[in-house]
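Every protein chain of the complex appears in place save one, which is left out.
Chain nomenclature is as follows: A and B, assigned in order of appearance, with residue numbering initiated at 1 for each chain independently.
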Amino acid sequence: MRSILGVTAFLLAVFVAVPWLIAVSGRWDFYYTLTSVALLSIASAGVWLTFYIGRINIGQGAYALAGGYVSAVLITKAGFGFWLTLPLAGLFCAGLSVLIGLPILRLRGVYFAMVTLVLTEVMRLTALALPVTNGAKGITSIPLPGELSVFGLVLIPDFASLENPKLAFYLMAVTLMVLCYGALYRIVHSRLGHLCRSLQQNEELAASIGVNTAWLRILAYSISSFFGGIAGASFVAISQSVYPSSFQVADSVNFMLNCFLGGLGFVFGPMLGTLVLYFGWDLLFTTGRYQLLIYSSLLIVLMLVLPNGVLSLLDRKGVRR
Amino acid sequence: MNRRTVIRSAALATVIGLSAASFASAENPVLKIGFVGVTSGPAAAWGISNQRSMETRAAWINETGGVRIGDTTYDVEIVAFDDQKDPKRAIAGMEKMAQEGIHYVVGPNVDDGAAAVRPVAEQQGIIYFPYAFPKSLYQAPASNAVLGMVANYQSGPAIYKYLMENNGVKKVAFVAANESDPLSQRDGGIEAAQALGLEVVSGSVTYQVDTTDFTPVILPVIQARPDLLVLSGVSPANAPQLIRSARELGYEGLISTETAQDAGVLQEGAGELANGFISVGGASTPELASDMMREFVARYTTMFGEYNDESNTKVYALEYILETLKANPAAIGDVEAFKTTMDSFEAPNPYMVGDAKLSYVGATSFGQKRQVSVPLVVNEFRDGAFQTLFVAQVD
Partner (left out) sequence: MEQILANGLYLGAQYALIALGLTLIFSLMNVLNFAHGQMYVLGGFVTYTVVGQFGLPFIVGLVASALILALVGAGVEKFLFRPVIARSKRDESTMLLAAGIAFFLDAVILLVFGEKQRGVPKIVGGVLNWDFRIIMPYDRILIGVLAIAMIAGFILFMQYSRAGRAMRALAQDRIAAQLMGVDVERYSMLGFALGAMLAGLVGGLLVTITGINLGMGGPTSIKAFMMIMIGGAGVISGAIAGGFILGMMESVGLTLLAAYGDITYLVIFASLMIFLAIRPQGLMGKPWG
């Protein structure tokens, strides 16, 4: 009962309260900021899932970049509509992650972390080198998402015809976020989630009682990469362009930090972490040259006070996760 | 769940409250000009020299009573946003500018950022002055971007031609960092060199921007024995190291680049090895600088402790914005009026001696006037300072 109330309150907040607050306050720029938060938190959710099987993933930027390119190439070269490329980008990344994951998921601890860190750079260099990505020149002037209709029934209008595409992008991003976190929540509270947790605690033990650890790792990693691909493709739709530097090592690191900041023990940790980290930077914009100094100091202080993430506040008060 | 929502809405409310707090009002009405660029991280030097030029000029204008546009005298305020060289942040920066009611923005500094902000700028009615060279930004149907400097495909041919005629250069080699901007500039450079009939003996060597030792990078290039080594889109941080490595390996030919450099950095990083290095700059060489340019340099130095020669080219964008607004006060809130004025705008160039003019150019390269006319001053580094090699104009 409580959780239904919570979900309802959350949905009301993001779909009704936020647009209303923005309309009242006139802070239209928050649409983009919150859209970014929603999309980045989807990618972070993927990273969180790899944390859940005990792997530190600093390579989500690679899949976001790949997803972005898949969408951009399909739209500009094959004439696909954006809405079709969105799931395709996710699936492509999931498939790619199986190929990459098969060898590297055998690594653990810092080795996995560092190999994924290199992966982001590899993806950037691949994007620079491949002909289909248009190399250094990137892909620009990508059209806005078009109409999506089923049997003549218009589900999503053409973004180019809208008066306020910002709102449309916001709603799209938030919807995606809700879906992804819903899926994540389901996964974590299913049998699969319990198995993942057993991996996090002791892989050998899990294997010895008959858990197919290799399969489980690949599955979790590909779901994670699927999220990354979707987030990347959505960003490309907003900026209408993609470059090899659209997602970089810094992004990969940020995705990981989002998870830490929110709290690794909580499904909604990465969402909160993204909100705090991204929004925090944005808000400090008025402090000018001291922006980075204040931002990093706050980060350190936060870490000193709450080393287990912001949501660990809930722990103390005995609220279940 | 509930608690999180509460926290989230509370945070949001605080945010809105904070940002709605009004700024202290000055005596004159304030004209806000934006800057979206990179002022932290590896490429900080680009954006910082940019932002500081603008802040120096704004402080100077305000000190002398403000700028008169139409019937109103304004104080100029620079609103700067650090995009961390991330195109996603650059969009956020542009949105911020729109929120602040700004219609004229300088930046972003790199290709991906400039391409990413285009949808926002066109939708929100913002004219922006990127320091990025892709032609698609300035060609129709794009219409809100104005190139803030001389592009490499304009300066490159001029430099190569000059060196062919005066130094007998026949063979040329290119080196570039493996990032979008330098690689695009390298490709443009190779194209231009071949069009001029030069032989490109090495054009595929690239390096990571974080390279700490350029000797292995430069070695195969030198072995190709070029007469001219072009450092395409080289960042001021890498230039002295590349020059030093090439010279120490015994390279004796010419070295040039099409980007702006800083004499102090070259002197510290390569010393006399950098003598003869050719780069593109603004108008601060003694032969060309007007009194106003000298005062600008002096004010910049007082304000920030140290001048940056890259600012020679970056001083112009703000000047263009203000002068164009003076020419057509209606443009202050209407970028379409600004665009109309661009076609015919002309004003004296205060930073250069002689009768140089400020005007918009680019018809040849872009099919429409979407570039500020900055004098193409080609410099040669000699003993810690730049000397003018030759001056050309872009049309």
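One rule holds for everything that comes next: a contact is a pair of C-beta atoms (placed from the backbone, for glycine too) under 8 Å apart; a residue touches a chain by one contact, two chains touch by 3 or more.
Only a predicted model underlies this, so the values are computations on that prediction, with no experimental measurement involved.
Participant: Of the residues A:S3, A:S149, A:S190 or A:S296, I need the one that contacts the missing chain.
Facilitator: A:S296
Participant: For a quick check of understanding: of B:S204, B:T301, B:S344 or B:T364, which residue touches the chain that isn't displayed?
Facilitator: Residue touching the chain left out of view: B:S204.
Participant: Per the definition of touch given earlier, which of B:E165, B:E252, B:E306 or B:D355 contacts the omitted chain?
Facilitator: Here the residue in touch with the unshown chain is B:E306.
Participant: Out of B:E27, B:E63 or B:E268, point to the residue that touches the absent chain in the complete complex.
Facilitator: Hidden-chain contact among the options goes to B:E268.
Participant: Who touches the missing chain here, A:L34, A:I53, A:L119 or A:C196?
Facilitator: The missing chain is touched by A:L119.
Participant: Suppose we count only contacts with the excluded chain; which residues of chain B make the list?
Facilitator: Here the touching residues of chain B are 39-45, 48-49, 178, 183, 202-206, 208-210, 212-217, 219-221, 236-237, 240-241, 248-250, 262, 264-265, 268-271, 305-306, 308.
Participant: Name, in rising order, the residues on chain A that touch the hidden chain in the full complex.
Facilitator: Missing-chain contacts on chain A: residues 56, 103-104, 106-111, 113-115, 117-119, 121-122, 125-126, 128-129, 135, 249-250, 253, 256-257, 260-261, 264-265, 289-290, 292-293, 295-297, 299-300, 303-304, 307-309.
Throughout what follows, only the chains that are shown with their structure count from here on.
Participant: Starting from the mean Cα coordinates of chain A and chain B, work out the distance between those two points in Å.
Facilitator: Chain A and chain B have C-alpha centres separated by 33 Å.
Participant: Could you pull out which chain B residues touch chain A in their complex?
Facilitator: These residues of chain B touch chain A: 1-5, 7-9, 11-13, 15-16, 18-20, 39-41, 80-82, 84-88, 91-92, 95-96, 98-99, 110-112, 115-120, 123, 134, 136, 142, 178-181, 183-184, 187.
Participant: Quick check on the complex: what are the chain A residues that touch chain B?
Facilitator: Listed in rising order, the residues of chain A that touch chain B are 2-3, 5-7, 9-10, 13, 17-18, 21, 25, 27-33, 36, 125, 128, 135-138, 140-141, 144, 165, 235, 238-241, 243-246, 248, 250-251, 268, 272, 275, 279, 282-283, 285-286, 288-289, 291-292, 311, 314, 319.
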